[in-house]
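Sending over a structure as structure tokens; questions will come in a sec.
One protein chain is absent from this view; the other protein chains keep their places.
Think of it as A and B in the order they're written, each chain with its own count starting at 1.
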Amino acid sequence: MAYALQQLINGISLGMIYGLIAVGYTMVYGIIGMINFAHGDVFMIGAFTALITIVLLLSGGMMEGPGAILLVLLVSMSVTALYGWTVERLAYRPLRGSFRLAPLISAIGMSILLQNYVQVSQGARVKPLEPIVRGGFEVMREGGFVVQLSTIQIMIVSITLSVLAVFTWLVTRTPLGRAMRACEQDRKMAALLGVDTDRTISLTFVIGAALAAVAGSLYLIRYGVIDFYIGFLVGVKAFTAAVLGGIGSLPGAVLGGLLIGLIETFWSAYFSVQYKDVAAFAVLVMVLIFMPTGLLGRQEVEKV
Amino acid sequence: MRVAAALRDAAITGLVAAGLFLPLVALRTDVSPSGALFIRTRWSDAAILIALAVVGRFALVLWLGRKIPVASTESAWWEEPLRRAGKFFTPVLLLVAVALPWLPGTGRYELDLGILVLTYVMLGWGLNIVVGLAGLLDLGYVAFYAVGAYSYALLAQYFGLSFWLCLPLAGILAAFWGVLLGFPVLRLRGDYLAIVTLAFGEIIRVVLINWASFTGGPNGIGGIPRPSFFGLPFSMGGEAGSFAHTFGLEPSPLHRVVFLYYLILGLALLTNWVSIRLRRQPLGRAWEALREDETACRALGINITTTKLTAFALGAMFAGVAGSFFATRQGFISPESFTFIESAIILAIVVLGGMGSQIGIALAALIMIGGFEVFRGLEEWRMLVFGIAMVVIMVLRPRGLVSSRTPTVALGERRAISGALVGEGRG
Partner (left out) sequence: MSQAAILSVEAVTMRFGGLTAVNAVSFAAERGAITAIIGPNGAGKTTLFNCITGFYRPSEGAITLHHEGRDTALHRLAGHKIARAGVARTFQNIRLFQGMTALENLLVAQHNRLMAATGFGIGAVLGLSRYPAAERDAIDRARHWLEMTALLDRADDPAGSLPYGAQRRLEIARAMCTEPALLCLDEPAAGLNPRESEALSALLRSIRDGGCSLLLIEHDMSVVMGISDRIVVLDHGAKIADAAPAVIRADARVIAAYLGEGDEE
């Protein structure tokens, strides 16, 4: 029981990270109908920017308190958002309205580019970071097993929830959100009605990248090791989460992220750690086969 | 006017580039001997990159104006000559391929490179059946390559089966896996199929790594039997019954390489022959029709699932055969050879070649794998260049080198069909 509770806590905090990334996939898919294959690597860029900021702050002796973490998040978000914007501008915008395969291949190329760019600029070695946030609570004790709720986990959940709250407000209550939803419904019509679709799409990428940067920073602080390759696997899992929740659905992405995080954690805890990635993929395959629209996705009626 | 615009754009680009490169290039995190991280600054590197971006943008705006480069799907200037020269160009290319081992200046290195290129040509032609003809986006093609390679290695290891028996067996096993995977997922729509195949490729790799008792795990399988000349071994000793002895030749390590070269050439040509023939048959036409419009196919009584499955299985089969060739050539295989990047390279060859064009794919494989070799000295920069090239090529020519399609049958003259009309499938 205590063991399961601990897994639940771990699963939720991991799932939050997946959820943040999944929102980026789902937004882009919703608005331009493509899988932004490089999104996982944008997350990786976010983690690296956070790492650099933290190391800078540490060397200045200023890595103290919530203010420092907020600063790390802000720096990472702005730099990563710039990357997200550039990726869209260079690799996807010229292909707008072109064949469907072209942006996907371009995205795969972008993913390879970003990975190797970071490998060249930051080195191929794994970067270990000393724990930044320590401490936690003892939730319960059963036999010899202690259920821990660490400060980091509380931080992850509270930051994710507040970021998502801001994001929800942005999408549902602002003109930008309205423009985004209009583009999602019908891009041509939105353009005719005076929505600057290029700008809206750009902003979608910027927001998605900023969310991924939050995920990257939290991932770094929680797990303390990153390398240039983390984006691939985390990205695929986050995409799985987006599909699981129903691609195009924002609450679905968060829900899917939580589920994937839980599945992965419980699978590792009760079955086998080696095959935890297989579990996530197996879930993806199952969902697509039996529930192609996901949990909260819209049913599509074939028009003939 | 234009200079002013160029200056302004260049300035903005400079700002963006500074935002991009200053954190990640100028500030490099390194691990000190004590294990702690510290920052090493490299201002000059970042400055060079920013300057390049500024100058590049300035020149581009000055040269082309402010319009964004538009992806062109029209036939390029080289396509018509290439097509016209096709009758002449293809045999020449084939002749060069056949004659390569005997050309002056061809040594071990050139042959090895030739083998490598031809392996990718074969894989490209195999994947082309799935992606180019049937329009099914497969991001896990390397899984079938792995199935073929491990099939041969394991069959040879556990049952002592010969290469010539394993070659078709590996193909059949890979095709079987293709059907097994394809059956549940082929009704998914395009991008989903891509992700599921990608996931499948990763699952196979994770299993190969973790099922150590069977597959050797991350250490792979070594000592895979080398191929024989239809039963005659290529041994260095020159004893009776060896290839060199039987044909009265001086034993040489080159014999095997030349043999491998012709083997893969033969296999690649077989792939080509089968795809060209099938394309002119109802099955191949149904694949292309499926790529164009699935709904219409259904209304015409074409069984979409089985038609897709045949394409998927056939593509998988060729990958399996290529995989067992890879195993026998290397003598050693490990999961590292079957990563996602491998699938991406093969897919890039197909797309760059122009989906559906046999000659285009062969050229693309030659350019990409050859180019890869040229940049060998660049080490870790090589994949970076590869990624950049992939983006640039897609942005400029999303439909690849040869974007037009040749009809499979005609009452009169066969005229190429512009790529702008040709569909690319939903799957």
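The definition used in the following text is that a residue touches a chain if its C-beta (ideal position, glycine included) is under 8 Å from a C-beta of that chain, and two chains touch if they have at least 3 such contacts.
If you're wondering where the values come from, they're calculated on a predicted model, not measured in any experiment.
Among B:39, B:113, B:161 or B:304, the one in contact with the hidden chain is B:304. The residue from B:100, B:131 or B:278 that touches the chain not shown here is B:278.
If you put the hidden chain back, the residue from B:98, B:212, B:249 or B:421 that touches it is B:421.
Although one chain is not displayed, chain B still touches it through residues 274, 277-278, 281-283, 285-286, 288-289, 292-293, 295-304, 310, 405, 407-415, 417-418, 421-423.
The rule is simple: only the chains that are shown with their structure count from here on.
Rounded to whole angstrom, the centroid-to-centroid distance between chain A and chain B, based on C-alpha atoms, equals 30 Å.
Residues of chain B that touch chain A in their complex: 16, 19-20, 23-25, 27-31, 35-39, 45, 68-71, 73, 131, 137, 184-185, 188-192, 194-196, 198-200, 202-203, 206-207, 209-210, 295, 340-341, 344, 347-348, 351, 355, 380-381, 383-384, 386-391, 394-395, 398-399, 424, 426. In the complex of the two chains, the chain A residues touching chain B come out as 29, 34-35, 45, 48-49, 51-53, 55-56, 58-59, 75, 78-79, 82-83, 85-86, 90-91, 93-95, 98-106, 108-125, 127-130, 232, 236, 239-240, 243, 274-275, 277-278, 281-282, 284-285, 288-289, 292, 302, 304.
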